[in-house]
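Remarks on the structure that follows.
Only a single protein chain was left out; the remaining protein chains are all shown in position.
To keep things simple, chains are lettered A and B as they appear, and every chain counts its residues starting from 1.
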Amino acid sequence: MAKLPTPQELVASRPDFPEQDWLDVKPQFTPGSYCYPAKKETMELLHMPNPHDWDPAAEDWNLPEDWEKILCDAFAERLEKHRSLKLFMDICVRCGACADKCHFFLGTNDPKNMPVLRAELLRSLYRRDYTMLGKILGKKVGARGWDKDVVKELFYYAYQCTECRRCSLFCPYGIDTAEITAIVRELLHEVGLGIHWIMDPVKNCSFTGNHLGIQPHSFVEIVEMLADDCETITGIRPKTPFNEKGHEILFITPSGDVFADPGIYTFMGYLMLFHELDLDYTFSTYASEGGNFGSFTTFNMAKKLNAKMYAEAERLGAKWILGGECGHMWRVINQYMATYNGPAPSCMMDVPTSPITGTKFTNAAATKMVHITEFTADLIKHNKLNLDPSRNDHIITTFHDSCNPARGMGLLEEPRYVLKAVCNNFVEMPENTIREQTFCCGAGSGLNTEEIMELRMRSGMPRGNALRYVQEKYGVNHMACVCAIDRATLPPLANYWAPGVTVSGLHELVANALVMKGECKRTMDLRQEDLPNVEPDETETQVEGQ
Amino acid sequence: MFASLLVVAIIGAIAWAGSAVGLGVLFGVVLPYVAVAAFFVGVIWRMVYWAKSPVPFAIPTTGGQERSLDFIKQAKWDCPTTTFGVVRRMFLEVVFFRSLFRNTCADVREFDEVNNGPRTIYFSSKWLWVFSLLFHYCFLLVFIRHFRFFMDPVCPVITWIETIDGIMQVGAPRFFWTGGLLLCALLFLLARRAFNQRLRYISLPNDYFPLFLLIGIVGTGICLRYFDKTDIAQVKVFIMGLVHFAPVSADGINALFFVHLTLVSVLLLYFPFSKLMHMAGIFFSPTRNLPCNTREVRHVNPWNPPKQFYTYAEYEDAFRDAMADAGLPLEKQPEKAAE
Partner (left out) sequence: MYNAKAVIVGIIIFAGIFSAPFWVNFNGTRDYKRPELVLPKTPNEKACIESAEFMRANHMTLLNEWRDQALRNENRVYVASDGRKWTISLQNTCMKCHDNYAEFCDKCHVTNNVDPYCWTCHILPKGNK
């Protein structure tokens, strides 16, 4: 990986707009500006259309013979299927309100990263084939035909959008670039163009149950190891039920949390919380993925990967599903799951109900899936948890709203409610960067890959700047989030833009503050780092003294 | 930009010349009728075109707190779950441009004292909101004011609007604020496109043309009222003829009137084929017009494909031995499966 410029160099090096009209500018595929292509074998295995070997940096992308017809037909089909697409092609007035709302545009100053122009890339093609003026006047009214450079351009910019929907909040007509990006990616998949970082997890998830390709026995092994760590810290070994039938709740979380630091601490948090509640639940190794990289490829792939959740709930006879902290997982669950794979299996209860507090989650009546922060916030409200927030006193935390739960779900207060209950020091970032106006971590929608690290730092600039602001002004040294991709992408981002800020999931902090029945005196947090505010245990000192 | 200006100017010039050489019937009767017909057919056709595609997924943009737990206050205005809530959200959107009201302007600074490094600062930016509201409402009022030419007797509401509009009693005929402000708003919208680098870069003739067209319409309208006057008694006779489908001779009416009428006709003709369709489009927008209750009520996709996925049975077949070794519960034990 090339060495990153300093933050100031990075900001200063944003180029001016090109001289030429945007229709005449072609993207430059330089290393670091694009993600690596998906492997042919992966695409074949997934029965994706037209799998082939290709290289984004090459002149020829080895598109199938009749690529133009494939794309035209696919576009026509999408227009038939999605009213949103027709509408968003027709009604944009190019008012420009969306322009500086995009983190990619702010970080790169590339005009085609303005959401309006990102959509114009496709709209220009639409104009030629579907509008009278475009047909007659062509380029004069911003219409153009398909050619191979256009395909390249679509690829370039469809993978410089994280589908965060921040622009859709500000658009006076609610034009949703995520919808356009998702459909452009679908079109590109029709001619065999996809990226490795997305397609590989999709393949894994299809055949092993999770994005990381962790096989069932390894999955169990890792979780057992995490349970051992919990024991080291608390003296209590939480139970780890797998694939067991007859439990009330099926728990599904992104697999990133059993695999990578710092997600694993969040996972340990879940284990400890559920153990403390003596929750009647099970994990599944088959449905061991909450996330859905399929949603970054095609609607059908998203449906396919999502289908396992209900199938497994039905097989295990679960009454409802509890979902872990994740971003795009919740976009899919909240807005697509019931449509894709509903209605929920008949074995599930009418309205998911917390067995601890009896609260009915009526807002999840159709999908039967409850977000873990909704669940925990309810527990805290009903005083069901013994919490000692002073254990988190050494951190001053802020909270990063993930794009999908914020703008695709409205999950804003629940995590804050939990966070305030387990942390005494909580500071919000500037108001235009949080809640529904939150900025993406810069690497969502399958772009959290190493090869575009500089691009990620650029698109993460607004978030990084906001974090730096509270770090410098209020001494913030920690950022909580409720998204597995965030837990993977924010540490490098924080390291770059606001060094010294650690990142964790919300339930890591919950478990740190959670006083479990019969636990030993906590001297370290879930990361097995010493708690600074705790006096060393007397007996231990004595032992050492002897 | 200049091409669009030129096109509007040419249309105006043709109408002027045409009416001057006695083609008043063409520009005053035939063209308006064709334009009105095209406008209605076009707009309805486009709405039907949109409606022919389904809304496969419920994708409202949640602009605030969801409805979840009792003790957490739902943002009912920006994240509505009920039909009433959605209607209210749409009302705010259509009548007050709610989303545009949120507009901010981001300023990326290479160095900032507080951050001790780069910082992006967001300023509230309501100019676009102000001027677009001003434009749309003035346009609406001007349209309503024109009803004095469409009815006899004139409805008191129109009289009232005119009284308010001309309340400053400047000049004779009285200066109407809506006309002047409409022109100002249009010039602002044009200036944005001309002087803001980003806007200039994204603007197409499709953006300049309607602006110039509207400026032309408003300009000729203002001229007809204050500068190059015509006998409005005659104009009313002519227009009443049009709206009663009994056109009368246009003799004695200023040529500028025909320029005005022609530009309006061109606007009507252009409308259904352009971005101006946002007028109807906003009502169709799935990120705004759907309730944010997507986990509570299942949205049905009419083309939902059949479920095809890697089933648990296939999964167990692939990993049975390893699963058995790990002590995982199985549907079929390895011995059984082997049989």
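One rule holds for everything that comes next: a contact is a pair of C-beta atoms (placed from the backbone, for glycine too) under 8 Å apart; a residue touches a chain by one contact, two chains touch by 3 or more.
Computed from a prediction, not measured in an experiment: that's the story for all the values here.
One chain is not depicted; across the entire complex it touches B. For the options B:73, B:244 or B:336, the residue in contact with the chain missing from this view is B:244. From the options B:43, B:133 or B:322, the residue with contact to the unseen chain in the full assembly is B:43.
Per the touch definition above, the residue from B:70, B:231 or B:321 contacting the chain not shown is B:231.
Taking the complete complex into account, B:163 is the one of B:116, B:163 or B:197 that touches the chain left out. Taking the complete complex into account, B:150 is the one of B:101, B:137 or B:150 that touches the chain left out. One chain is missing from the display, and on subunit B it is touched by residues 39-40, 43-44, 47-48, 51-55, 146-155, 158-159, 162-163, 169, 171-174, 229-234, 236-237, 240-241, 243-244, 246, 252, 254, 280, 283, 302.
Methods note: only the chains that are shown with their structure count from here on.
Taking the mean of the C-alpha atoms as each chain's centre, subunit A and subunit B sit 32 Å apart. Of all the residues in subunit A, the ones that touch subunit B in their complex are 7-8, 10-12, 14, 17, 22, 79-87, 90-97, 99-101, 106, 111, 114, 116-117, 120, 131-133, 140-142, 165, 168-176, 179, 206-209, 215-217, 220-221, 242-245, 285-286, 299-300, 303-305, 307-308, 311-312, 315, 333-336, 338-343, 359, 361-367, 369, 374, 377-378, 381, 406-414, 417, 430, 432-433, 435-437, 461-462, 465-466, 468-469, 472-473. The part of subunit B that touches subunit A in the complex is made up of residues 3, 46, 49-73, 75, 78-79, 81, 93, 97, 99-100, 102-106, 108-111, 114-120, 122, 128, 132, 192, 196-199, 201-207, 273-275, 277-278, 281-282, 284-288, 292-301, 303-305, 307-312, 315-316, 318-319, 322-323, 325-329.
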